[in-house]
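Structure incoming, see below.
What you see is the complex with one protein chain gone and the rest in place.
Chain naming follows the written order as A, B and C, and within any one chain the residues start at number 1.
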Amino acid sequence: MDRRKFLKIGGTVAATGLVGSCGQIAQKVIPFAIPPDEGINPVEGWFYNTACRMCDSGCGIMVRVVEGRAKKVEGNPDHPINKGGVCARGQAAVQQLYHPERLMTPMRREGAKGTGNLVPITWEEAISMISENMKNAKEDSSFIIAGDGSDMTAAITARILKNMGSDNFAVSGFDSREKFIEATSSTGTPKVPYYDIANASAVLLLGADIFEGGASPVHYGWAFGQMRRGNKTKRGQLFYAGPRLSMTAASADHFFAVKQGTLGQFALGIANEILHIAEEEHLLKNLPATKVEEWRHAIGGYTPEETSIRTTVPADKVKHLAMELVEHLPAVVVPGDDVALHTNGLESLKAVEFLNSILRELAAEKGLSSVPVLPKENKELYRAMNEFIGVPEKAKKYSALKGVIGKAATGSQRFGLILHSNPVYATPKALKAADALTKVKFVAQVTNFLDDTSLYADVVLPDLHFLESWSAQVVDFPHGVPVFNTIQPVVNAAPGTMQAGDALLKAASMAGLGVGIANQEVMVKNMLIQFRSKWNGIPAGLNEKQAWEALLQKGGWWADIHHKAEKAISEGSAWVTSDQLKVGDPAFAGGNDFTFYLHPYSTVNMGDGNVSNLSWLQEMPEPMTTVSWGSWVEINPKTAKGMGVANGDMLKVESPFGSVEAPALVYPGIGPETVAVPFGYGHVSFGKNATARGANAMDLLGDFPNGNGGLPAWRAIRVKVTKTGTKKDIIREANPKGEYEGTEIFQL
Amino acid sequence: MRSSLKDIGTLMPKSAIGRNLALLILIVGGVLTYKVTYFYQGPIMGLSTYTPKQPIPFSHKQHAGDLKINCQYCHTYARRSEMAGVPSISTCNNCHANLAVESDAITFLKKNIEAKTPIEWERVFKLPDHVFFNHKRHIKKEFECQKCHGPIETMEVVGKVNEFKMGFCLDCHQQEQAPTDCWTCHT
Amino acid sequence: MGSHSEKHILTTKFQTLQNEGKAHGINAGSDVDLHMSDEILNEKSLRPMFRTTKAWFVYTLALSSLVAWAVACWGYQIWNGMGVTNLKHPVFWGMYIATFVFWVGVSHSGTMVSSILRLVSANWRRPILRGAEAMTTFSLLVAGMFPLIHVGRLWRVYYMFPLPNQRELWPNLRSPLAWDMTAITVYLTASSLFLFVGLLPDIAVARDLCPKGNWRSLYLKILALGWRGTHRQWMIYEKASIYLAIFVLMIAPSVHTIVSWDFAMSITPVWHTTIFGPYFVVGAIYSGVAGVITLMILLRWVFKLDDVIKLVHLTNLSKMLLLMSIIWTYFYFTDYLVTWYGNNPVEMNVWEWQTERFSLQLIVMLGCSVATIGLLSWDWVRKSPGMLLFITIWVNTAMYLERYLIVVPVLTHRDNPYTWTDYWPSFIETSIAVGAAAYFLMLYAIFIKLMPIVTIADVKEGKIITGDIAIGNTNIRAYGDPGEH
Partner (left out) sequence: MVSWSFNTKHDNDYKWALVIDLDRCNGCGACTVSCQAENNVAVVGEELALQKRVMSWLRIERYFEGEWPNIRTVFLPMMCQQCENAPCEPVCPVFATYHNPEGLNAMIYNRCIGTRFCGNNCPYSVRKFNWFDYGFESPLNEQLNPDVSVRDAGVMEKCSFCMQRIRRGKDRAKDEGRKVQDGDIMPACGQTCPTNAITFGNMHDPESEVAKLIETKRRHRLLEEHGTHPSVYYLKGGA
């Protein structure tokens, strides 16, 4: 259905001073100070295009605004990422905007760090304090931890940081993507590969929970819909292989339970079987025979039988899966956290890429292909825009964060700035972020809510909510296609709040570190001026104001993507050489007495926990467990019976790095040797909805394997599980018995 | 007591006339209660029940009556929106930029215009928030505003002429064969 | 004529008369004591009314405090919303509805039994009528409260009445609840009328025997409606009571059938069955008769009415109870069998759940029907008030549980398995249910103090038509035979 027809695309920023409460019964009638433009129905309201910042996927949204109040978030149908869809978290943006606990005034710390004793101060005081401490900062004695390194606030602060003679910029919103970049680094164009699910007819997900997290749940959701039923004649097949039945896995036609850390070997096993089939059916003719031979030889060991021993997937299933992939071309294999976050992560990723390149080859022979073609100039543009933002690529890596926290821990840091990020909560306990922050002389935090990190901040600045602020974002979208989102204020700023970027600019200029920019809005305009010529789609005839409005009305700028490739030998396979085709057995943190594999994962409603204080998301049942208002430990029914554990029994989960306690949830979708713990719960201080609710899975994680600078192998941790004897009610929407009757009663 | 009540028999009216009379009284009584309850909650035509004092003594008699300014010149959303909308001060300024500027009402207005602060009018016509009236639809059907709001153009101070009870809406909807589905007005 | 001396008796010579009454050889077989003089009969019947012991005050006070507490709970519920109950999604009906059905059921004994017995002119009926009819009226008053307690917006409940209004909205006559309201109100009116008409001659007696300056005389004079016992009055009285009996007899079954339709008319799995109408009616009479027996035993024990309400009455009633329990058991198992044969997965789920969750209640309920049939088949059981008391109380407990088991289990485990849940009444709900029982007993206790609890006139009539009549020097046996029992 075409949403475009349904929604008016919103105009530019609303006329200011819209107050009043018509519609509701009220004693006073307060008219508009300035009448809204002709043709607008003030009750239906306006739709303003902006971008969602609830996570950093960068979906384009349009917000319904009635009489100066944001009412509802809808997806921008023209946007290449979300195609008009919005996820649960995005929908909750309006609740975040009008949250009763939103911070409305700057705060200063009183007493020791960690006590969280904050007193309100004026903006002037706050700014002067910050500028003072900016002055005091010397070479390499200041750092920034940002929630997202791709928006205007990050850009401004990065410039200020440079003037302060430091490049300790770290982005805390890390996930397994950097592993992909590592894996693809040898190709010369390091990137997160884009898997064109939409046009594939078979997709194999290797532990890739693409609907729950990762690059963009909404985009992959759309792609999944297209694959499944977008094409009227054929239905796309979805296969999932991994250690847990995740929400993504639940949508798959076939689920393969694979032992932790062996997914790379699983991929090679399938590749082997496919090559076997190809040989029998005389496929892969276009490739040089030597190369195929080389491959056959390199992965000869991974016969279905061998694979089944390693991965616990029966050999016939491996064969069957390989056959399915060959039959449903084009087929794509998507690796996920369970591939990347293991000690053999890099090898596994390469193995998967290898499998993909074979499948591309097979598809190409049939004249099919699903390799997105990325015009060269787009890549250039993307790089240029990233450079404009000015946040170094390395800042987005885990190592950067680790480095910054490490430096802070030494006590060498005098000035720390934390932008919409909660490192104290959202980093592994092993990093000791809290202790590190206490050692920093002065920590300023920019946020909308007081959170765990605010306990260690000297000054807390109440930033505008993203629905109130001027900003823009260069989305790190896996296409490599540059997506530039403009973010405009759809409602007036809440009293007492202020654009933190502007405040920091003021502070910087007071400290003599000015970067010559008035405010964030100007930054966005500058980008328009600089890149307008390269942004095709904005008519050349327009003057600056018109161009500006056109940009805002569209919600940003993005290049069109076309998916059909003429030639199939893509950069995917170029770097795969036979000597790389081996995947070692995984190693695990924790000795033999740690009897369970730990599976920490982020749920679709809580994510990494930065939205845990929104009651809409707390009350929304997590789709697979149907649990709301609290965290849990998933355990296999048989295992639970063996341990005498029932729903609600408190379990103590101990890893080599820490331990958590949470009620048990007997969950059939998990292996007998695995326990799963969701992220996003167990805040120390984050408003009444999130504080002390459940356990923080981050406490179980640590640096493993030690030594390598990259992202730790967080799916390669083993834990002890013990009953504490206490019980806690789990709020679970589904009836444990009834959830097995539904398919019969509803004939599904 | 005992003497007055001879026996149970005396309870029943003896004559046929008596019985019919009783029946008649019952029927008439029933009809009366119906009518009474109906009119009690129904419209009270002609008399303004609620005339609050407004921040500016704006005279609809003068503007709408004598000067014959079209209602929708000021209440501009009426034709395109659910709500008619109280005009914004800039609308007033269209004429009063250089008209009757010396009167203190207008000076008050000017002050607001400079300060860009809207005037807080007292609401006269209220609907409970479970009722959704759509001005646009009624305007498009070329309905007289007066039909509901009363003879506004004769009023110095606007007062409520009709109780906007459901019966009031319903009468009209039935006469005009307008939809009487509950969801037409309630959500 | 003799009113003066009788008043005298009532105050002083009471004890001696009592002894005389005892002295008379009471032939236990017959239902009326032919040799008991009218004075003594009046004495015995009016004593509960005029003689108030401390015990009564304590008893009534205790009950009324329970009622007060229940009312407070109700107020709390209205103030805070229905959430103070344990009702939840999707268990929208619970203890309140079960209790409602129970009390409507109880109400079915009195009026119906007495009218049946009137119409078949069973002689043994006489002394028990009043107690039974009063029971009907009061249990209906209690039952009528529960729909009001149950609704979410009590202050809007008048939407259910066909009041003319400017919204031109009327009640929905397709809804079983609308029928329910009508049925209950009609039944209440009819049975109160029945009770009152039956009372007339006895009120007159009470009026005449009322000691001077006793406050009761005020309302007795008015309510007696100038009853003089003239021939015309008696004729009208007889006619009226017969007509009313027929009328009530027609209403009563329809009422509980309609109550059963609250369930049967819905498409809820276990409820949606055609047998519910008769099944409920039988259940109602079953519990009702049990209720009557309980009350009669208590009355004759508390007020020493052994020789007015005699064993034979209890025995006959218990025969009726036996019959009812057999019929009820039959209906219950028919219903069960049919549903089981249908083998609808949802209904099977409900039963599975019922047996695992409410096993105790099931045992009490089914055990009861078995026991009543078993025990009541023994003659000595039917003749032992103690046993009867035990059985009848068990029966009513069982019947309450039956209603609970009809309402609750299916709602907790109905069509949509995702929403399966559990329900257990909250403290508020329980207090209100208990308060209702207390309310019933309180009303009854007060009634005993305001009106003669024994149908004096009827008993006298019975005595006349079964005893001897002196004509001149000879005593001629009246029609009817004292030894017929």
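Please note the rule applied: a contact is a pair of C-beta atoms (placed from the backbone, for glycine too) under 8 Å apart; a residue touches a chain by one contact, two chains touch by 3 or more.
In this text the structure is predicted, and so the values were computed from the model without any measurement.
The hidden chain, counted over the whole complex, makes contact with A, B, C.
The residue from A:A88, A:V490, A:V633 or A:L711 that touches the chain not shown here is A:A88. If you put the hidden chain back, the residue from B:R19, B:K116 or B:K140 that touches it is B:K140. Between the chain not shown and the residues C:L177, C:I222 or C:I275, the one that touches is C:L177. Among C:F92, C:W378 or C:F427, the one in contact with the hidden chain is C:F92.
Considering the complete assembly, subunit C touches the hidden chain via residues 80-83, 86-90, 92-93, 147, 150-153, 156-157, 159-160, 169-172, 174-178, 181, 262, 265-268, 411, 414-419, 421. Considering the complete assembly, subunit B touches the hidden chain via residues 128-130, 132, 134, 136-137, 140, 179, 181-184, 186-187.
For subunit A, the residues in touch with the chain missing from this view are 1-6, 22-24, 43-44, 66-67, 69-75, 82, 84-88, 90-92, 94-95, 97-100, 211-212, 217-218, 221-222, 224-225, 228-229, 235, 245, 247-248, 250-251, 255-257, 604-605, 615-617, 619-621, 623-624, 626, 628-630, 636-637, 668-672, 729, 731, 733-734, 739-743, 745-748.
To be clear about the criterion, only the chains that are shown with their structure count from here on.
Per-chain Cα centroids separate subunit A from subunit C by 69 Å.
Centres computed as Cα averages put subunit A at a distance of 55 Å from subunit B. For subunit C, no residue reaches two or more other chains under the stated contact definition.
Within subunit B, contacts with two or more other chains are made by no residue at all. Against subunit C, in their complex, subunit A makes its touches with residues 733-735, 737-742, 744-745. On subunit C, the positions that touch subunit B within their shared complex are 163-168, 200, 221-222, 224-228, 230, 232-233, 236-237, 240.
On the side of subunit B, the complex with subunit C involves touching residues 1-9, 11, 33-34, 37-38, 41-42, 165-168, 170.
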